[in-house]
Each structure stands twice: as C-alpha cells, then as structure tokens.
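Every protein chain except one is present and positioned as in the full complex.
Chain naming follows the written order as A and B, and within any one chain the residues start at number 1.
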Amino acid sequence: MYGKGLRGLSVATIITLVGAFALVFFYAPNDRDQGFIQKIFYLHVPMAIVALGGFVAGGLLAIQHLRTRDPKWDLRSYVAIHISIILAVGVLVTGSIWAKGSWGHWWLWDEPTLVSFLIVFLLYATYTPMRFAIEDRERQARYASVFAITAGAFVPLNFAAVRMAEAYTHPRVLSTTGGAMPGDMRLTFMVAIVGMILLFITLYRFELATKHARGRLRSLRRQLTGDDAPVPRRTAAPTI
Amino acid sequence: MPALPLDEAGKYVAAAYLVFLALLLVYVAIMGVRVARMERDLAELDDLVREQRGTPPAPEQEPERVSS
Partner (left out) sequence: MSVLSALLRKELRLELRTFESVPGMVLFSVTIFVVFHFGLDRASVEGDLAAGILVVTLLFAGMLGLNRLYVADEEQGGFDGFLLAPVDRTWLFVAKATALFAYLVALEIVMVPAFAFLLLGPGLGQALPELLVVLALVNGGFAIIAALVGAIAVRTRARDLLGPLIALPLLVPVVIAGAELLQPLLREGGGGGLEAKWLAILGLYDLVFGLLSVAVFDPLLED
C-alpha cells in the first residue's frame, strides 16, 4: 500500500521544509557579494539536486520494469519523472528570477545548472507526448521505460558537458561566496536539501497512492458493471 | 556586481519562493480534483451494489473524525 506512513512523512516534510525556510531568513547570513538576492539559492539548488536525482531514479525504476515487466514499476517510474519535471520547471523559473535580480538578465547562458536544466527539461517534455502517442498500454510502458533509461543516463553526462563548456570562459555566476560556504550557510543548505528530498518522497507516495486507488476503483467498476463504462479518457499516465 | 538594496532584492526573493508555493498548491489542487472524482465514482459504485442487493441507500455520511 502506497499510502502507509504518509502522515508521518508529510509531517516530517513540513517540519524540515518550514525549518529550512526559517533558517534561510532568520539564521543564514547575507552573502557578501550578492546580498539578499542570494537567498534564492536555498530554494533553487535543492530543487535542482532533487529533480536530477528524480530523473535518474526514474531511469532506475524503468530498468526494474523492463526486467520484471510488472506494471507497478512503470507507474513508479512515471510518477518519479512526473514530479521531477514539475521541480525542473521550478528550477528554471527560480533560476531565471535569480538571474534577473542578480545580473539584470532573465537568462544566463553562463550558468551551467540553468542551461543543463533547460536541455533536460526539453528532453523530458517529450516523455508525456510520446506516451500519449502509443495506444497499446503494454507497448507504451515498454517504450517509456526505454526512454526513461536513456534520458536518465543522459542527465549526468549532459551536466558534465555543459559545465565543461562554460568552465574556462566564465566562472560560476550563481554560486555562493565564490568558494567555501561558511558553516551557518552550509547548515541551512543541508536542511533545505533534506526538506526537498522529503517533499519529493511525500509527493511521490501521495501520487502513487492516488493512482493506485484509482486503478482499484476502475477494477471494481469493471467487476460490478461488467464493462468499463464510461470509456476512460485516453491518458498518458499508466494504470494498473 | 553591487548587491541590490533590500527592498528591490526582497521582491525577487519573494517571487521565487512564491513560485515554489504556487507549484506546490497547483499540484495539491489537481490531486484534490482527482480525489473528488474518485469519491464520486466510489459513491456511484456503492449505490450500484446497494441497488443490486436491495439494501437501503447509504445515509449522507458525516465526515469521519480524524483517526489514526
């Protein structure tokens, strides 16, 4: 059951994330060079790290699907990727806001995290249309898994390549104090990362629980009415 | 690059955190719609089974007390 432990998980998430934000605004010092605007860092970078982890996890879950052919793995892979895409949108928007506030431009080609995320986002944006374009459920899941594995392997490679492309021309612009982070900033950053990870896991379990429940409901309906009426809307999401 | 004065920078920081909040709330809202639909479907099926078995229709239920 996916919903088990969800209450404890959500409480932990709330405490950690709210705690992190409290630390951001009441504890962490202002950055020497960037000033107050640097506070966005504690939101933007943890989201980025968790989203990247989510995409890679989606690939690993897809490997399990191809090995066992159990549709539950495909559902897990889909949800992990789905949540990571939402986080990726957040990364791009917060990064853009940071860029505008900090350098006056809405986009910075010099910032490898931002650029890598744009590429990764453009790739994963094709995931749902691709699923939608394949009608047969089993083939859809299989193809989606191949995609998720390829894309999951691509993410770290892309990051390295983009970072290298900028490394010799421009220093990291949206980083913090250009060097080692002082202890109080580091603590805040760590708490923010943990909070974001917990958020991902909570949303992941939450979405899996709802999708699973919906699948069971559909099965119940089929058993009681003898057919699947009304015909469900075609969807890119996997069903069990 | 000189740091922006606090009130200027504050707007950008607030915007970024608000975007995060908005994404989260939109997600919750969409989930909410799904749950509402599931509730409707379940009620339909429940009524269907009661009809088939001839048991009386379910009374409109008070929301359960939050239990463990």
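The rule we apply is simple: a contact is a pair of C-beta atoms (placed from the backbone, for glycine too) under 8 Å apart; a residue touches a chain by one contact, two chains touch by 3 or more.
Quick caveat, the model's predicted, so the values are computed rather than measured.
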item	value
Among the chains presented, those that the missing one touches	A
Identified contact with the non-displayed chain, of A:I49, A:L66 or A:V194	A:L66
Residue of A:I134, A:M181, A:V194 or A:A237 touching the missing chain in the full complex	A:I134
From A:Y27, A:W107 or A:Y143, residue that would touch the chain that is not displayed	A:Y143
Per the touch definition above, residue among A:L6, A:V89 or A:I119 touching the missing chain	A:I119
In chain A, positions touching the absent partner	66, 119-120, 122-123, 126, 129-130, 133-134, 136, 139, 142-143, 145-147, 149-151, 153-154, 157-158, 160-162, 164-165
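Everything that follows uses one rule, which is that only the chains that are shown with their structure count from here on.
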item	value
Between chain A and chain B, centroid-to-centroid distance (C-alpha), Å	20
Chain B-touching residues of chain A, taken from the complex the two chains share	21, 30-31, 33-37, 39-40, 43-44, 47, 86, 89-90, 93-94, 97-98, 100-103, 203, 206-207, 210, 213-214, 217, 220-221, 224-225
Residue numbers on chain B that touch chain A, as the complex places them	1, 3-4, 6, 8-13, 15-17, 19-20, 23, 27, 31, 34-35, 38, 41-42, 45, 48-49, 52
